[in-house]
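Shown here: the complex without one of its protein chains, the others still in place.
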Amino acid sequence: MDSTALAFYSLAFIIIAAAIFVVTAKNIFHSAVYLIVALFGVAGLFVLLQAFFLAAAQVLIYVGAIAVLMMFAVMLTARIADAGVRHTNEQVGTGLLVSLGLLAVMLYSLWDSPFQFSGAPVAEGAGLTLGRQLLTKFVLPFEIVSVLLLAALIGAVVIAKKDDTGRAEPKAKYPAARALREDPDIVRKVPR
Amino acid sequence: MIGLSHYMALSAIVFCIGVYGMLTRRNAVAVLMSVELMFNSVNIALVACARFVTPETVTGQAVAVFTIAVAAAEATVALAIVLLIYQHHRGIDVDRVNFMKW
Partner (left out) sequence: MLANAWLIPVLPLVAMALIMLVTHRNRTLSAGISITAMAIAFVWAWAIAFTVWGNPVEQRFHFEWLNLGPSMHIPIGIQIDGLSAMMLIVVTTVALMVQIYSLGYMHGDPRYSRYYAYLSLFGMAMLTLVLADNFFLMFVAWELVGLASYLLIGFWFEKQSASDAGKKAFITTRLGDLGFIIGLLMLYAGAGTLTFEGVFGAVEKGLLGGAFLTTAAIFLFGGAIGKSAQVPLHVWLPDAMEGPTPVSALIHAATMVVAGVYLVARGLTLFMAAETAAITVAWIGIITSFMAATIGLVQNDIKRVLAYSTVSQLGYMVMALGLGGFTASTFHLMTHAFFKSLLFLGAGSVIHAVHTNDIREMGGLHSKMKITSTTFLIASLAIAGIFPLSGFWSKDEIVAATSGHPVFMILTLGVAFMTAFYMFRLYFLTFTGTPRDKHKFDHAHESPKVMTYPLIFLAFLSVVSGWIGLPWLHHGFSSVVYHGEPHHAEFHISLALISTLVALSGIGLAYLMYYKRSIDPVKVGGAMPGLYRTLLNKYYVDEAYAVLFIKPYYVFCQAMFWFDANVVDGIVNGTGQFGLLWGRFQRWFDETFVDGAVNGLGWVTRGFGATIRYLQTGSLQNYAFIVFAALVILWILR
């Protein structure tokens, strides 16, 4: 077993293990941490595949931005202390079955597919090539993505903003009654 | 020798783990994390193909750049929606967010 294979298998093990923890951890905060681990693993894979630019982007965007965003979301919403609350829904069994079925299907297809290998090594200056391509061959998708990102930015702000401009609800005299009226199930959600 | 098949198999496994998480987790943020896993599995496949199929032009890497960008946008909007749902429902359990029910 050469060093490449060793690196691949260890990275693959890390990624799979982390991913499994992500989807099974009872604590959502733990999930987030394992997600970061998995993303790092993927970045490592990119390095192994000689895609250095992407590896950097992976670390910067996923680990640096998205994962941190996840953390924020977790902090803002989840009640980490809710250890007793069920963290999976009722389709665990069937979900697992479907996932395994899907995996079987994919692996079988993979097994069936003859891949053409190019024995050639990656050309020098792959990052340069990538940058050129982005601004020539892929310039239109590139611009569209930039617009998409802008839209996502504005959209996120608009959605997440507290909506108190349109319907100015008068301050209720009895907040408890109002809460009950808005959500009759609130009684069951009162923290114990 | 580690080849494209290995990377593709890894991609498939990670993708299915993501699918499982997406189907089973109650927490909306956890569902999003599972989706991010699926994105990453796709990226793995793309980059692996770029490496082994078109090592000269690395076209797959360009597509992966777009995937990352779209994933970032998706994460932003989705987390905003999660926050909004949290404000409305005092919780982010996905199976409670079923107001499209019959």
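As written, the chains take the letters A and B, and residue 1 is the first residue of each chain.
Note that contacts are C-beta pairs under 8 Å (C-beta built on N, C-alpha and C of every residue); 3 or more make two chains touch, one makes a residue touch a chain.
A quick note: this is a predicted structure, and the numbers were derived from the prediction, not measured.
A.B. asks: Have a look at A:Ala65, A:Leu102 or A:Leu134 and name the one touching the chain we're not showing.
C.D. replies: A:Leu102
A.B. asks: For chain B, which residues reach the chain that was dropped from this view?
C.D. replies: 19, 22-24, 31, 94-95, 97-102
A.B. asks: Even though one chain is hidden, which residues of chain A still touch it in the full complex?
C.D. replies: Touch set of chain A with respect to the missing chain: 89, 91, 94-95, 98-99, 101-102, 105.
Just so we're on the same page, only the chains that are shown with their structure count from here on.
A.B. asks: Report the inter-centroid distance (CA atoms only) between chain A and chain B in whole Å.
C.D. replies: Distance between chain centres: 5 Å.
A.B. asks: Chain A touches which residues of chain B in the complex?
C.D. replies: 1-10, 12-21, 23-30, 32-34, 36-37, 40, 43-44, 47-48, 50-59, 61-62, 64-66, 68-77, 79-84, 86-87, 89-92, 94-95
A.B. asks: Mind listing the chain A positions that touch chain B in their complex?
C.D. replies: Going through chain A, the ones touching chain B are 4-5, 8, 12, 15-16, 19-20, 22-24, 28, 31-32, 35, 38-39, 42, 45-46, 49-51, 53-54, 57-58, 61-62, 65-66, 69-70, 72-74, 76-78, 86-92, 95-96, 98-100, 102-103, 106-107, 110, 115-118, 120-123, 126, 129-130, 133-134, 137-138, 141-142, 145, 148-149, 151-153, 155-157, 159-160, 162, 183, 186, 189.
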